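A single protein chain has been omitted from the complex, and every remaining protein chain is retained in its original position.
Chains here go by letter, A and B, matching the order in which they are written, and residues are numbered from 1 within each.
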Amino acid sequence: MNAVVSTGLPTALTQHQRRPIKGIPPKTWIIALAVLAAALVAAFILIDLRGNIGYILPRRAIKVGSMILVAYAVGVSTVLFQTVTSNRILTPSIMGFDALYMLIQTGLTFAIGGQALLTMGAPARFVIEVALMVAFSFLLYRWLFTGGGKSLHLMLLVGIVFGTMFRGISSLLQRLIDPSEFIILQDLFFASFNNVDGLLLLVSALAVAAVSVLAWRMRHQLDVLSLGRETAINLGVDHKRSVISVLIICSVLVAVSTALVGPITFFGLLVASLAYQLCSHFRHTSVLAIAVLLGIIALVGGQLVLEQVFAFDTALSIVIEFVGGIVFIALLLKGKVK
Amino acid sequence: MIHVSGVSKRYGTQTVVDDVSCYIKDGGITSIIGPNGAGKSTLLSMMSRLLDMDAGSVTIDGLDVNDTPGRELARKMAILRQDNQLTVRLTVRDLVGFGRFPHHGGRPRIEDKAYIDQALDYLDLSAMADKFVDELSGGQRQRAFIAMVLAQDTDYLLLDEPLNNLDMKHAVEMMRLLRRLTDELGKTVVLVIHDINFASCYSDNIVAMREGRLVHQGAPAQIMQPEVLRDVYEIDIRIEEIEGNRIGVYFA
Partner (left out) sequence: MASSTMTRSTPAISGRVALARPRGSGGQLAVAGAAVIALAIASMFVGVSDVSLPALLAGDQTAWDIFWISRVPRTVSVILAGMAMSVAGLIMQLMARNKFVEPSTVGTVESASLGILVVTVAVPGASLLAKMSTATVFAAAGTALFLLVLRRIPLRNTLLVPLVGIMLGGVIAAVTTFFAYRYDLLQTLNSWMIGDFSGVLRGRYELLWIVAVLTLVGYLCADRFTMAGMGQEFSTNLGLNYNRVMTLGLIIVSLISAVVVVNIGSIPFLGLIVPNLVSIIFGDNVRRAVPWVAVFGAGFVLVCDIIGRTIRFPYEIPVGVIVSAIGSAMFLYLLLRKRERRG
């Protein structure tokens, strides 16, 4: 019976599937992961809490707050991006979004000067940067998403090379600007978790909250979009508008995470892949919650382990790049990507 | 009624669909036939707003597909393409349930369940409603997608090469099913099809295309003529009448 009809729909249909762990409903996962995440956050804040508590506590709170925000931004942007592009390997950072954001920052410094950028203040700067980012990313990536028949490998490779080019132009511009300006820029770039300031965190949180409202209102359309472009259009979803909305959401979220921690190429891929594995239901509300919680666990837990066990400090992103790169190659070689 | 007027599509300097106009009456099956590269699927994609047209317009029951809101069109017309790739893991019932989306916008009501059950029942899928779509055979999977567009409850149903990749048994089942949909439920079905004999036996109306142009349109008896088919396919096709159907013989 099977042999007769096995030539039915493309085999990609089955190969794309990752079998979720059966029997455990998403709600259980969400509760379990939330408990674990909360425990890790508490541990992060409370372990070795000595000395000047009034000084250490707010610092740790900001640090853990920025990690949660980054996990949220990366998890949500990756899942949404993969939904509108109907695949499970493209992510905003692999497609060069965070490199684009850094290029915009460098380009702004180059054009109007670092001092002018600083006096502008974080909120205004953020708005301008995100607006530019949306405009550029839209121009650049529109052709990738509209119209079919494009090879996923081509999109991946083009995205990666775009990222390389953005970084190349950034570093060229950085060397062209005044050394004193460059120092200002460097402070903007390399705000790692250790020196995020409270205002930036607040602005970021507000921006994330704003796009989250937009994403929440789209949640049903997103479920439909995950069936693919043509089925979604058939079911009455305005595909172009959805893609633009998701690009805007992703631009803001990538800007937030890059501003807070700098580029981490493979974090989103890791978190999203694992979330699809765990979540037995297609609803975005479940997948997104699991992805975000996994992100928090990975970041806070990873940082905790690195700090407490190995006594390293900011090497977490390097570890993520290493593991993520291997997972990416494995996904490519397993032929899950067609 | 579907009214196609002056529709064209160009890719660079190449015109894929060239100023096509036609009426498709309500009820019955209309088959679009023609050789490879005739622009059949491109035309169907433009009729169903999957593809933007460069010129012309298409109206379905008076609704212009270019500027009618997507959800309103989705309650009037359903389109099913051949290569339905799913990246998500869904049960058959979940998939069919999506057919109700244009009606409830993400908040299912009680009556939606009735439509889903009906569609599952109609396609004989009730027993496997809780199976995952990727566990089905090719023919079953195709039926699951048809059940989805059936649950969508539209007057018009557009299908792009629904027989592609189906063996004889499943191809015949598919055509009988489409026939039932028109005869029992009064739907208007438009499909792109390669096999002229299936088109001849099951349709009420045939539209023939060649090199992007509509070259002939009419009842099967009018289209299934050696001179007409030679004009469309540029080969000689003998026509035999078997059990009241006109069959083209082109194997020798």
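Here, contacts are C-beta pairs under 8 Å (C-beta built on N, C-alpha and C of every residue); 3 or more make two chains touch, one makes a residue touch a chain.
Predicted, not measured: the structure shown is a model, and the values here were computed from it.
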item: Option touching the unshown chain, where A:M67, A:L80, A:M95 or A:L156 are the choices; value: A:L156
item: Among A:A42, A:A135 or A:I318, the residue in touch with the chain that has been omitted; value: A:I318
item: Among A:Y101, A:F126 or A:F328, residue touching the chain not depicted; value: A:F328
item: Hidden partner chain, touching residue among A:V35, A:A135 or A:L172; value: A:L172
item: On chain A, residues whose C-beta touches the chain left out of the figure; value: 10, 12, 151-154, 156-158, 160-162, 164-165, 167-169, 171-172, 175-176, 265, 312, 315, 318-319, 321-322, 325-326, 328-329, 332-333, 335, 338
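Here is the rule we go by: only the chains that are shown with their structure count from here on.
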item: Chain A and chain B, separation of their C-alpha mean positions in angstrom; value: 39
item: Residues of chain B defined as touching chain A within the complex; value: 48-50, 69-75, 78-90, 94-95, 98-99, 101-102, 105-107, 132-134, 137-142, 148-149, 152, 165-167, 169-170
item: Chain A to chain B touching residues, read off their complex; value: 1-2, 4-10, 12-14, 16-20, 82, 86-88, 219-221, 223-224, 226-231, 233-238, 280, 282
